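Excluded from the complex is one protein chain; the other protein chains are retained at their positions.
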Amino acid sequence: MVGVGIVGYGYWGPNLARCVAESEGCKLSAIADMSPAALAKAGKRHPEAALFADWRSAIAAPDVDAVLIATPVKFHFEIALAALHAGKHVFVEKPITQTSTEAAILIGEAQKRNLVLMVDHTFVYTGAVRKIHELVTDGTLGDIYYYDSTRINLGLFQRDVNVIWDLAVHDLAILDFLMDTVPAAVSANGANHVTRGPDNMAYMTVYFENGMLAHINVNWLAPVKIRQVLIGGSKRMIVYDDVQPSEKVKVYDRGVTLSSGPDESYKELVSYRLGDMFGPELSNREALLTEIEHFVDCIEHKKVPVTSGECGLRVVKTLEAASLSLRQQGHPIEFAPLSKAS
Amino acid sequence: MVGVGIVGYGYWGPNLARCVAESEGCKLSAIADMSPAALAKAGKRHPEAALFADWRSAIAAPDVDAVLIATPVKFHFEIALAALHAGKHVFVEKPITQTSTEAAILIGEAQKRNLVLMVDHTFVYTGAVRKIHELVTDGTLGDIYYYDSTRINLGLFQRDVNVIWDLAVHDLAILDFLMDTVPAAVSANGANHVTRGPDNMAYMTVYFENGMLAHINVNWLAPVKIRQVLIGGSKRMIVYDDVQPSEKVKVYDRGVTLSSGPDESYKELVSYRLGDMFGPELSNREALLTEIEHFVDCIEHKKVPVTSGECGLRVVKTLEAASLSLRQQGHPIEFAPLSKAS
Amino acid sequence: MVGVGIVGYGYWGPNLARCVAESEGCKLSAIADMSPAALAKAGKRHPEAALFADWRSAIAAPDVDAVLIATPVKFHFEIALAALHAGKHVFVEKPITQTSTEAAILIGEAQKRNLVLMVDHTFVYTGAVRKIHELVTDGTLGDIYYYDSTRINLGLFQRDVNVIWDLAVHDLAILDFLMDTVPAAVSANGANHVTRGPDNMAYMTVYFENGMLAHINVNWLAPVKIRQVLIGGSKRMIVYDDVQPSEKVKVYDRGVTLSSGPDESYKELVSYRLGDMFGPELSNREALLTEIEHFVDCIEHKKVPVTSGECGLRVVKTLEAASLSLRQQGHPIEFAPLSKAS
Partner (left out) sequence: MVGVGIVGYGYWGPNLARCVAESEGCKLSAIADMSPAALAKAGKRHPEAALFADWRSAIAAPDVDAVLIATPVKFHFEIALAALHAGKHVFVEKPITQTSTEAAILIGEAQKRNLVLMVDHTFVYTGAVRKIHELVTDGTLGDIYYYDSTRINLGLFQRDVNVIWDLAVHDLAILDFLMDTVPAAVSANGANHVTRGPDNMAYMTVYFENGMLAHINVNWLAPVKIRQVLIGGSKRMIVYDDVQPSEKVKVYDRGVTLSSGPDESYKELVSYRLGDMFGPELSNREALLTEIEHFVDCIEHKKVPVTSGECGLRVVKTLEAASLSLRQQGHPIEFAPLSKAS
């Protein structure tokens, strides 16, 4: 039975707490938050947990074996490092840290101490993304040409990170899970229309090692909520619409075929294939529940999480490059391709 | 009564012919196409028109006062120039020419001879875009922050132009009509997955003089047809979905408000406004019919078309810059802002 | 080459004329309409056809082998009968006649003279309904439990027939084509809110011989256009949404299974099956074109049309029963089951 302490009981923390409480194999031992109001709410819902105004005390509690961190991003590194130093397993909200340097330090620290370090890339644990992973991996889609995501809504404006760090991080996490290939260069454009703070809308193109193109459209100032991903493959293509209550994933047997006729030796002929559409039944189990159980399983059986610290690091490196390009109106930033073999 | 000759009876030509035949104020005098099969089809539907295998003869016909050009783009310039030289008014498919130099020559030639030169920016004449223009112009939207378009489908792969010249041209034409401001810089990313020909998917960001951002997502290799434009204004925002059979334009009374409380002198507070949605009734008159009648009206009353040769030139200049950026992975191309006062 | 005369060039006649003109195997010989304006329009579009103000003359024209009737319903019988008497094949708009007696007379007359009598049940010739027919016939759906249609929009109010005769006729025609079974009883409810004329909204339930239930919701006073049919089968179920530009037919591998456990000898257990969804690619050939060609083929090869006069008669009998029930607030009208073996 893994004793779990949660640091941060604001927007996401209550979901973590509920899932820990409902999961087998772990128990909710402690909740820490600076806000007395948040702590009171936590206490009402979770009388079984000890409450702490100070996260250091929560981490130090002897019945806390693992720490779940759901604070603003800027505190992730300090708390995660302290937890690892205290010999506790760590589960951190996305993005794992504010910088790739910090992420690398956490990874090293966890390895040295044989502790589990996991990043909360929630979408990776949804029925939809799991099914897409299956379709990518078993060759149903063929070669993957592109991944094109629109992830927009009204709010919530963040003060300390731009919209890419808040929303595009989901797509980078999904891509890291789905694809065999890694980013090689990034180009990003954006604007800030409202505050003197970070950009509230951005477009980000990622060039992958194998030629695949990913594009991510993120916006905090959109009139409607859109969560739509198109994935183009050589054999089939996917539309993944996450705001639909059902039929979130549709697979289209469509594409183009290239042929060269005998008479037009240098000419290429494009013909179009229009076939059936297929909407696989998806598991609708709550992703966070699956994720928490995976975390516990990794702790108990010394496994590497599907969304390990390394995944978190690769995502942060891409975010850093995107922010750099954003300030240069799309000037492409190339970097040493991110290894997936670490 | 304006006598009209049509050059090119392939994909779009039959629509032009039908609209000319149905319009008051003009008559269909001639149709030219190299293909005997196309000509035969034209003859069956339009027994009133003279048929020509050679476009030069069609232009020369004495009862042809105006020439409509619906050939592949690479022939636009030569045919349009010949028509102007022959003293005929000219209506050219989009994009007006393959290069901005060619467009400028046509403009000069038309001015010298007092002839009407119009480019077929069809969307400008739709009920939807006309209504949006009204909402932009009368201040309903407030300041325009962004224009974000997704214009994708399966096919038709072009051999001589990339997808930006084929599809993004529509959005640039709409933007040229809607907005007071002009492009200042462009960044574009794209890829070609299928043929050795031009890019079949691209993302294009246009930085405007006044800070507005436009983004255009175009793709010939998409599983579904999407024609969706979001326009973000300081007061209201629009979703324009052109594949809907009805309610194509929705206006959302949503946005954010910035305030600074007395106690937090340097802090900005963002609050969200969630108001009603409004779907104006739109004219569903065929745009092309309206456009042909506007062309005839410009000829008869010596007016400047809403989509003049200058509009065509501004659009081509932006397309040229986008193609340049496309080859440099999004490296931004700045140019002397395009004048709208010409 | 079958010479075709069209009587009635109002709402639907121009579509018939266009399809006849585009079809192989027939030519448009004559068009008749009382309205000079309609005739003038017909003449402009179809200079190849002789024009008649009097339908009797059109029928009598020697190059007219077959007559297509697209007049108001009340004229169908007289014109069709005259055409059969003149030895011409006949194609009549739906519903075939105003009464079942009239339909029976036409059928007898056509049989006596070996002429083709066909009713224009257009939907039967669409790619969507053809595909559904395939799925019903090959057992994909299993036993058919119900057919539930909503066919509503704003307008067009008819003066001489109620909404059932105008809109529900489509569903009865589709049902007649799809199903092996025939109607046994009908219950209908409706209301007239606007004119002193016929009911503008109605709900109609048809009990079929084999236990299948059909329900048809029709309305001329609806805020939006809906064309949605649900078909429930023991193995699979269909949603057929005809206003969608694509994916009109979706097949769901869903249903319930009944089992009785050993311990609960009299208890029935219902379990739910939630499987994949499947959207077959549909032909998007224009139905009317297919239909006209089928009519010509029946004439040339002495075949019985898929939508024969008998189909028209069965549909009219059901409409008569529905109108009777309508006046009695849903009181069920049973009738001798309609034979399909005629």
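In order of appearance the chains are A, B and C, and numbering begins at 1 in each one.
Assume contacts are C-beta pairs under 8 Å (C-beta built on N, C-alpha and C of every residue); 3 or more make two chains touch, one makes a residue touch a chain.
Just so it is clear, the structure is predicted and the values come from calculations on it, not from any experiment.
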| item | value |
| --- | --- |
| Candidate in contact with the missing chain, chosen from C:A50, C:A222, C:V243 or C:V306 | C:A222 |
| Where the missing chain touches chain B, by residue | 247, 250, 253, 274-281 |
| Residues of chain A in contact with the chain not shown | 47, 224-225, 243, 245-246 |
| Touching residues (missing chain, whole complex) on chain C | 145-146, 148, 150, 152, 154-155, 157, 159, 185, 187, 189-191, 193-197, 201, 203, 205, 207, 211, 213, 215, 217, 219, 221-224, 230, 232, 234, 237-239, 250, 252, 254-256, 258, 268, 270, 272, 274, 325, 328-332 |
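Definition applied: only the chains that are shown with their structure count from here on.
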| item | value |
| --- | --- |
| Same vs different contact residues, chain A with chain B, by half of numbers used | same |
| Whole-Å gap separating chain A and chain C, where each centre is the average of the chain's CA atoms | 52 |
| Whole-Å separation of chain centres (CA-atom averages), chain A against chain B | 38 |
| Junction residues of chain A - those touching two or more other chains | 250, 274 |
